[in-house]
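Only one protein chain is missing from this complex, and each of the others stays in its spot.
On to subunit A.
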Amino acid sequence: MAEITQLIHKYLRHNKKFPLVFCPGCGHGIVLGSLVRSVHALGLNKDDVVIVAGIGCSGRIAAYVDFNTVHTTHGRALTVATGIKMANPKLTVIAVMGDGDAFSIGGNHLIHAARRNIGVTALVLNNFIYGMTGGQCSSTTPEGAYSHTSPMGQLESAFDIVELTKAAGAAGVSRGTVYHVKELDALVADALSRPGFNLVEALTPCFTQYGRGNGFKSAVEMFRWLKDSCLPIERFEKLEDRTGKIPLGSFVRRDIPGLETRYAAMCEGVRRKKGGAA
């Protein structure tokens, strides 16, 4: 197994400050490892991979990996990723976003990226809270949960990321957790290898901002919660009492060509038409 850690070290920028900036017990590092393993498993060249990250704890991921990386403004990771993919469709573009980044501030960009099926993989690290800015509630904070801006419990209901992206028309939608790493690796690799807009939601615990206010005694307890409450979608559907359970796995797999492919085909068609007329 030694190759796993050695492999990740191969893809890191060792001139950056280590250890990672994340709090102890944060799952973001595990998602980073998963991303690196998936890219390696697909045999992609480092120079052909672009990581676009927004603002937030998840935005730090772009700084550590030795791919082409862009650190964009809050919520705008997908817009930059869209531009990169349209300009150079040969690149594998991955937008790494947090839940606040993808669904609160960049929510509009996300639904339209899904609607037009741009060939970008969106990796959403959902920790149910705005971690970096101090623990404000986000659009995925569960109802009744404590955050610094909802001290009496969150009144609003939360977005279901999977249902929303599915309804917006994405080619692929899946959900994994940082406890179920092997499954997450497979989901990320699958999303990277498919055409169209593919979204992977990775549930990762934020003990510092979310866990402490919501009755978790340690980061390990949050991992135990993920282990106990998440289960594969096949088993989830057979359950009678689904309260507190979260389904994992691939929810949608549609074969839709990416926008960049359709655009190239349209250009080709127009060129041929003009050539025929002349």
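The definition used in the following text is that a residue touches a chain if its C-beta (ideal position, glycine included) is under 8 Å from a C-beta of that chain, and two chains touch if they have at least 3 such contacts; residues count from 1.
Criterion: contacts and distances are computed from a predicted model.
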Hidden subunit of the complex - UniProt protein name among "Ferredoxin", "ATP-binding protein", "Putative mRNA 3-end processing factor" or "Gas vesicle protein A": "Ferredoxin"
Hidden-chain contact residue, picked from the options A:Val39, A:Ile94 or A:Val181: A:Val181
Where the unshown chain meets subunit A, residue by residue: 1-2, 4-6, 8-9, 12, 14-30, 33-34, 37, 60, 63, 178-179, 181-182, 185, 218-220, 223-224
